[in-house]
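One structure coming up, written as structure tokens, with questions to follow.
The complex appears here without one of its protein chains, the remainder shown in place.
For reference, chains read A, B and C in written order, and residue numbers begin at 1 within each chain.
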Amino acid sequence: MDRIYLDNSATTRVSEEVMEAMMPYFHKKFGNASSLHTSGREAREAVEKARQQVAGALGADTKEIVFTSGGTESDNLAIIGVARAYCTKGNHIITSSIEHSAVYETCHHLEKQGFKVTYVPVDSDGIIKAEELKAAIRPETTLITVMHINNEIGTIQPLEDISEIAKENEIIVHTDAVQSLGKVNVDVDELGIDLLSISGHKLHGPKGIGALFIRKGTKIKSQSFGGGQERGLRCGTENVPGIVGLGQACESAARNLDGNSAKMRRLRDRLISGALKIDKVRLNGHPAKRSPNNANLSFSFVEGESLLLMLDMNGIDVSTGSACSSKELEPSHVLIAMGLSPEEAHGSIRFTNSHYNTDREIDYVLEKLPEIVAKLREMSPLYRP
Amino acid sequence: MDRIYLDNSATTRVSEEVMEAMMPYFHKKFGNASSLHTSGREAREAVEKARQQVAGALGADTKEIVFTSGGTESDNLAIIGVARAYCTKGNHIITSSIEHSAVYETCHHLEKQGFKVTYVPVDSDGIIKAEELKAAIRPETTLITVMHINNEIGTIQPLEDISEIAKENEIIVHTDAVQSLGKVNVDVDELGIDLLSISGHKLHGPKGIGALFIRKGTKIKSQSFGGGQERGLRCGTENVPGIVGLGQACESAARNLDGNSAKMRRLRDRLISGALKIDKVRLNGHPAKRSPNNANLSFSFVEGESLLLMLDMNGIDVSTGSACSSKELEPSHVLIAMGLSPEEAHGSIRFTNSHYNTDREIDYVLEKLPEIVAKLREMSPLYRP
Amino acid sequence: MYTPKVMEHFSNPRNVGEIPDADGIGEVGNPKCGDMMTIYIKVENDRIKDIKFKTFGCGAAIATSSVITMMAKGKTLDEALDITRDQVAEELGGLPPVKMHCSNLAADALKAAIGDYRKRQTTDIVSR
Partner (left out) sequence: MYTPKVMEHFSNPRNVGEIPDADGIGEVGNPKCGDMMTIYIKVENDRIKDIKFKTFGCGAAIATSSVITMMAKGKTLDEALDITRDQVAEELGGLPPVKMHCSNLAADALKAAIGDYRKRQTTDIVSR
């Protein structure tokens, strides 16, 4: 049997459509998009078509899309670029306590540089407290950065409310939409945000490519120095196949959103209800306001990594917390922010499906999961049946 | 007839070997290299194998290789990262007047931040004057950054002499080797340098991936904030297919160096001697100390872009100066630094071959070139036959 | 980056050459800046009867030279002076923003040629 991949929030398989779109740009139409000759112009056209596809998926204008090397770079550029561009206006940033490291490490960096950052708490479902965010606003606040869908627990944040508050106070809003594009509708005007980060490999596109939406009129300072590509905001020879792949991934994601998200939701709900039949299991995150592909579960008395490894030995790929923190020993900062005890946080597993998963795979997981949990609990000094 | 691609210093075709190596990592072994499960560990192994291949090609240790998103990012990270890491020691940087924009724009940026930069001139062959570089050293000099092979004129710089001078003065040396790997031998110990930038797409690897060699013991400050990948120096999900492609490209380049460079040299020399038969044509750059694939020629009385376009209409891809500056109106800063008059600089064309080019292609170019030059000269008010 | 119309004029420029006994010559640009343009006109009854150009410059410079000679031919001098930079660009289906100055160059050369013609006329009248 093939492995059962339930770690789609860590990364996804590149789809056939994306593969097909990218392929010619590696070895046939391999020109440099900045070259004047035919091979270069061919590459340029491909880049601009992809820009249209990305803009189309986000309800943005092509001029508002900048290609980057991934979600992390988009987040870094958005936050540092805006913080620096508006630093004469103020030096205060508001974010949440459950952001991805690409956001919170950037905020930590800016703190060291003299910026002030407020980390707004979340409720026990992992939803940002908009009222507390509002209360945190100061005259010198220039940027609010709050993620759209959390990568660990999958909760959807009240972005519309937050951007409303921001607008009233003339503050720029950035959102990390790396986990939401392809899962829920992402429209920059409906969300009311000024900057939005996406990453190719989270939506069946390639790794090493991302984009940043920057609303017209938003000032931003480049963090990259060189040939002036992407209007100087992202220097370096354009990653043409990557860009084409991201464009196609966005187009496919937008076109198939309804079907894909319905399928993901069904698989997710089957997995959740099956897993909750095991004794002492809880679902982390909001039960309804959550990504269609995310089931984050805490299994009391067992530690997440050993559960992950045992699932792995049974051919099932999952993760504990976020992949990035999988080598750290600290419990997930997101689960702790939601108020879980460290024990519960240590025993959490994230199952994230995609439309490539099948009902049979979920059946298999639900068959193995109780055995594995039982085996680990038997080894656990904490478990008293 | 297929197009004749003679713009290999702008970018190159991905080789069959590289394609084959990368392919599985898009849709079969697509795991996140930071994930603990089997799919993740498979990706991690691929990344570490590629790191060995890159290290092997450079004579470096695997621990000294950091993957980036390309040559520009490698240059940015090296220069800003070292300048900042040593800023308590001093704030003076030495570079040359013929660097790629990824280096000189970074230096300009640092100047705005209060660093001091000396731009050392070159002689009429485009070779950096090592004695002037030596004279520019101050007690507060922390970094020398000088490219290995120039991207426009192809001259090979006396890096060994420069790193000797640097060592005597305990100054860190970085080199941009984007154009030299795969063309000449690149060995970090023989060159005696501390940091070295490379880029995948210049050596038949993919776009959007590069690497930075950082000699053990060299301090460097990260410019990227997130999941802590690449020992915190380059955060973001690893671009596994890109990394695998870069690894394979480096391995192939090292293995085939002798054969490839001999072939490139032969094609280059045929092109140069054929072109020089046209009246009023000169070769720019050092006649011997030059990249085996580079022929940079000035055609008096005609302007480079129109020559490029007419070659393009005949199916031949070339460039004027560097691709990055192809949309600027300024004459090449490199040719001006060498002492060419602006007229001559405006009439220069760069032909850069690869081992994929053939003698027949060169024959065709040498057949068309005189006609095209004649046609443009006939239109030129400067030409008096 | 160039429109098909620009490329068509570039690869097939109309009215290239010199007019040995031209009535007016306009020369603009500077090879140091990468562009130089000479326009020759022959005038009859205040109309441009013949026009030729020589250009050292980029694709846009050559294409705008070609197109402006076509636009000017047969026009009265005043009509020809009215040809604007925008009209030239429009006639070519647009020019890349970075190249807008090339269309200026062609229009400037035409104006200079007409100016030269008129100056010669005045001198002729005065010296007659």
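One rule holds for everything that comes next: a contact is a pair of C-beta atoms (placed from the backbone, for glycine too) under 8 Å apart; a residue touches a chain by one contact, two chains touch by 3 or more.
The structure presented is a predicted model; accordingly, all values stated were derived computationally and were not measured.
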Of A:D123, A:D187 or A:E303, the one touching the omitted chain in the full complex: A:E303
Message: In the whole complex, not just what's shown, which of A:A135, A:A262, A:L276 or A:M379 touches the removed chain?
response: A:M379
Statement: Missing-chain contacts on chain A, rising order, are 301-303, 305-306, 309-310, 313, 327-329, 331, 341-343, 346, 378-382
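Please note the rule applied: only the chains that are shown with their structure count from here on.
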- line: Most central chain, judged by mean Cα position vs. mean of all protein Cα atoms, is B
Task: Determine the centre-to-centre distance between chain B and chain C, using the mean Cα coordinates as centres, and give it in whole Å.
output: 41
Query: What is the distance, in whole Å, between the centres of chain A and chain B, each centre taken as the mean of its C-alpha atoms?
result: 34
Message: Just the number, please: Cα centre separation of chain A and chain C in whole Å.
response: 56
Message: At least two partner chains per residue is the criterion; list those residues in chain A.
response: 36
- prompt: Touching two or more other chains, which residues of chain C qualify?
  reply: 1
